[in-house]
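The structure that follows is given in the form of structure tokens.
Note that one protein chain of the assembly has been removed; the remaining protein chains are unaltered in position.
Think of it as A and B in the order they're written, each chain with its own count starting at 1.
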Amino acid sequence: MARRYDSRTTIFSPEGRLYQIEYAMEAISHAGIVIGARSKDGVVLAAEKKVTGKLLDMSGAKGQSYGGSGEKIFLLNSNIIGGVAGITADANSLINYARQAAQRHLFMYNEDIPVELLAQRLCDLKQGYTQYGGLRPFGVSLLYAGYDPHYHFQLYHSDPSGNYSGWKATCIGANNGTATSLLKQDYKEDISVADAIELVLKVMSKTMDSTTLGSEKLEFATLTLDAEKKPKAKIFNPAEIDALLHKHGLAKKDEERDVAAPVPSDQTL
Amino acid sequence: MDISFALTGKGYVIVAADTTAARSIVKMKVDEDKIKVLSPHLLMAYSGEPGDTVQFAEYIERNIRLYHIRNTYALRPPSAASWIRRSLADSLRSRRPYAVNLLVGGYDTSTHTPHLYWIDYLGTMSEVPFAAHGYGAYFALSLLDRYHDPEASVEEGLATLRRCLDEVAKRLVVTPEKYKVKIVDKDGVREVEI
Partner (left out) sequence: MSSIVNNIKDKVTGKDNSSKQNQESEQTFTIQPHPAQKTNDPRDLQGNNFAADPKVGAFHAREPYIPPPEIKNNLPPAQCTRSREERTRALVLHPSTVLSVHHFPPRQASRYLPNMSIMEYNGGSVIAMVGKECVAIASDLRLGNQALGISSNFQKIFPMTDRIYLGLPGLATDVTTLKETFRYRLNMYKIKEEREIEPQTFAHLVSSTLYERRFAPWFIEPVMAGIEKTPSGAYKPFIAATDLIGCINFAKDFVVAGTASTKLFGVAEGLWEPDLEPEDLFETCAQTLLNAVDRDAYSGWGAEVYLITKDKVIKRTLKGRMD
């Protein structure tokens, strides 16, 4: 019965629902989890990688470069990092759009784009696909972790419908219900960025399918201020992630290190 | 024939502009306000080709306001000035360029610093401690080189401005009789009598 209202993104069902949007959201809830937490002196993003395996060629991944070769966490502008969950190809397209939007703002106003404005730019695009022309909506949710002089550190979430909202700590992807309740439990006001890192890693270790964390399953990034009060984004490379996990006592035991997870056959990550 | 001055001090910018609206050799109006309040902490003195000035200033005013409404916060002075400059630079290479000179003064509430930008009709922009447009510039700039103090209080700043106005009154053949003076600081914009 629902089929009649499925094929078009722009058609409401008799119950007033947009099925394509809901399916897109469903696709995201199978994707690798992305967790973000905001503190007074920084924002933290962590993401679970699903496409792993020892045959996967990671030599092209530069980690720290502007382009980022990560799968889940990207630098959108010098003051904003983004975490994605959903269809990878859609995400790449949105990331490219976000970077262009940020550069256009820099060109027009000679300042880094405010975080909320960038979220709005993407949501305007995403919303368009829920209304016009029989196209498929973007199957991507994003977390935006950023800094601007107006509201300092911020964390936003946007979904395929074009809705966005600001958060102290939130997550997208598989097991987001569990992660959200854990964040709710453990998040405290006025935590420092070090506390936020610990919180995010702890929640990550409890919600991920695998029992122990390692750099081949995890992406991690922080956004803080440098000595000149300029935003400084840091996307951790695998060695740094392992060092961080080790520091927090979440690292793998040595005998488990070589066990690689199989590559999932579907498109979601 | 328009004359405008601006100078920064400790946590404020003073912007002054004469109030004459003239056509040829005739004064048409003597209480024209040529300083627009673009946002709660941003001022813009404009001068140049009559007609272009008001048209361009209102275009800028409305667009800065629109940004404020859309985003709930206003553009910060450096960004606003960059955008205004870009508008003029684009206009320069259009079919009919605006011939408007600007002094943009503002107080950045996020870094707590005053900013002053000298912008001309070509889109030339420079952040400066003090600035002037029109014939007043030839008399006042050297005077400000000598007397301007970036750490001066508002009273001292106004006294320095007073010197500039007196010098123009003394040496310029056609002297405007009245100036409008506005100050922008952490509390926003206010007008002062001088």
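The rule we apply is simple: a residue touches a chain if its C-beta (ideal position, glycine included) is under 8 Å from a C-beta of that chain, and two chains touch if they have at least 3 such contacts.
Because the structure is predicted, anything quoted here is derived from the model rather than measured.
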Omitted chain - touching chains that are shown: A, B
Contact residue for the chain not shown (choose from A:Gln103, A:Gln131 or A:Ser192): A:Gln103
Contact residue for the chain not shown (choose from B:Met1, B:Val54 or B:Val128): B:Val128
Given B:Lys34, B:Arg85 or B:His115, the one touching the chain that is not displayed: B:Arg85
Full-complex contact with the absent chain, from B:Ala6, B:Ala21, B:Val37 or B:Ala137: B:Ala137
Touch list for chain A against the chain that is not drawn: 62, 65-67, 69, 96, 99-100, 103-104, 106-107, 110
Touch list for chain B against the chain that is not drawn: 85-86, 88-89, 92-95, 97, 99, 118, 120-126, 128, 131, 137-138, 141
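Quick note on the criterion: only the chains that are shown with their structure count from here on.
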Euclidean distance of C-alpha centroids - chain A vs chain B, Å: 45
Footprint of chain B on chain A - complex, ascending: 108-111, 114, 116-117, 149-150
Chain A contact footprint on chain B (complex, rising order): 71, 73, 75-76, 78-79, 82-83, 86, 110-111
